[in-house]
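Structure, as structure tokens:
Removed from the display is one protein chain of the complex; every other protein chain stays in position.
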């Protein structure tokens, strides 16, 4: 299906498939944010890493295989088709790691990536603040220069995985300057003195997000990514990863579409299924010709809601008892909201790709 | 169906139904904007008027029956169900007449309404200009004060029925002032010296619209509606009529929905059919509790497109040969554009009904 | 203020002031007569019409109230078709709120001699009720040994029960000639409630976007939000008109409420996906109530079986 696989690609796919078939837990792990679920998911990451499957695209020295992007896609598909656990490490693996590989130092990569791959260090993202949701540049949390590092103060919210994570990354206002200027990209420990984490209970009953309160939390210079004050530019590259394919590969949606046609088949189901195929084909094409991350984000966020609404519509009152579709629906509703709201993405596309005036 | 009919209402409906059954031409009249079609449609208006059915809500002295609004609704339904001809007089009957009855003088009503009802004087509307489409207050055409009246100059466009009409009504800039101020509501003859009418060929091949070029066209004071300079306020009342139920009664849509379920039945057809029923039920309810004209306009314009798209989707390649659905679709596409674009209506609702800030 | 507005106002006030009070239903019945709006005065009711009942249900829908308003309306309707003794015995305490009846009617049943076997879904108010009545085969029946099973539902603010009868002994029975109209009344009643819920969800969203600031101004000043809210306004306005037609109401009001609730979540942004915020309660109600007493798809099929032939 639109993929011309070389023997090496087939070998990789088969290795992945075989390993997953042998290793994916027969009964689902407890939810990631429960006392039992957190260690189980960390253990799962450790086993993935031991099999060399935690982050196949990374350089070998950091725990990867230096595999081509196609293999990331193949892995993603096999992973979702196998019904494997959610990745407790996703913020680090899919968002921070590309940023470090692009903007970090060799020292930072060598120190941070290997334990991230093994599930020993789980990362939270710390972007939003109460007054800085869609308008990310409105961050007010501050980084104050001290000897050998920075002191962080302020409040972050909608921090995903913070309830179970070890460390977090985000933007802080370090210098005077208008909105996008004077921001610094920093990594900090969630168990440091001065940090308070308050989980946020979500619609589906889980606590995927949390608030983080920071009161003069010390961060060493070694944990600044890039140049102090240059954080906005760097963050935008991470935002691209978050919006784009690295966070939401097509596997999740093609797997959901496959389950959907098991529920019933009508024109609406066909349209949803076709959309999932189209998303996958675009992901394949994007290996050669990149797609604007905002376009990818708008596609997957709408697709995810659509797949679940279609399922709920088919199931009617059975939705609550049938395979997690209703929880999935509630989760999907967060899609248009996080990683930059869909409204923001549309404005970005209109102005950057279509050249429309502000 | 949501209507509690008294004996007098039933009698009126039956009279209308009987008269239409006996009088609606067996073969459709030629299109209204063709040489043969224009006189045939005028003759049809004359016969409606002779039967007392041209404008049942008007006062008796102007050719109506002083009938309650319910009768207008009943007439509209019977009219469309019978497949009766389009009303060549619609601009006058449904837009200008309510304005005259609300803002005009008794002399104007007595002079203008009776020949309008009989199809002897057909009216065009002259609102839009090349630079004043959605932004109606941007009109540039001018009315210059002269002895006993005004001289009109400028260009009007998207003037419906102007290709076959005798007279037109619209707004002209008569006084200095910001946008909405200094506009005067005037009626003028389309065969007066200085008037040039250029028909615009439409998608469906007809010329329902025209451009009007005005070069010092004289209009007597008697043909000003309301006070000079107060035109915007008066026009907004006509705009309400144009957007609302008086132009688009539910009969058109319930008749189309009835034809639609003859083509095929699936969930999408059911949803379109339900929407047409809902529009009708709202129209009935609006007899007691008025609905914002902008809401009515958004409802019917979307409904009209939806009914036709659903039909085209069912018919596939047969659409071109089956009962005018493709022409109807092209016509329906004008719906969101004229009578104030749907975008404008949404802004009006958001700001006036929901109280959202500009 | 006319009578309708006065009724609306007093219900709204009681719901607002005593929403969590266990005696709320009693007060609504005793102070405003909510329990027997459609019941003639001779049986302790107000002798009003379904229009007044709709007003009450809209108000209950606005705040997702847990009072047994729909269930009592349906029970009163069923009882009004029964014999004079039954009416005289059961209607007055129902109207007064002294007795809460859970009526099981949505399902098949067979009466064999003095025993009844059947299964009824979507039974409301079993927690609050002191009396369970079964409507089946043209009769109102009281039984022993009914099996009550909690029904899974998305809606946390309206528990549902499935009632199973396995040759349950009939304690008491009476014929009722009004039972065939139950389903239509249920759909219209539910639609009235949905309209209230949708209207309130839209209102809460409008209020939120007026005060939430991003990019230095209220997000409600952004054109895309205004236009989407305007489209919802159009749908909600129409919804109010269709309550009287059960089929149109089932489809239009269900879809309207789902659309409003989804936008409510979207426009509230992050806070909407938390337990602390009400948005998810409206969303859950939207999906669950669409399927209550039959799904929209089933309604289309009921309307005309051929509607689903392609």
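Lettered A, B and C in written order, each chain numbered from 1.
Everything below uses one rule, namely that a residue touches a chain if its C-beta (ideal position, glycine included) is under 8 Å from a C-beta of that chain, and two chains touch if they have at least 3 such contacts.
These numbers come from a predicted model, not from an experiment.
Of the candidate positions B:108, B:128, B:174 or B:310, contact with the hidden chain is made by B:128.
Residue B:319 is the one among B:70, B:319 or B:349 that touches the chain not shown. Take chain C: the residues that touch the chain left off the picture are 222-224, 227, 308, 310.
For chain B, the list of residues touching the undisplayed chain reads 128, 131, 133-135, 138, 157-158, 200-203, 205, 209, 312-313, 316-317, 319-321, 326, 330, 333-334, 336-338, 341, 343, 346. The chain not shown here touches chain A at positions 1-2, 261, 264-267, 269-271, 274-275, 277-279, 281-282, 284-286, 291-292, 294-295, 298-299, 343, 345-347, 349-351, 353-358.
Note that only the chains that are shown with their structure count from here on.
Centre-to-centre separation between chain A and chain B, using Cα means, comes to 54 Å. Looking at chain B, one finds that residues 266-267 touch two or more other chains. Within chain C, contacts with two or more other chains are made by residues 225, 297.
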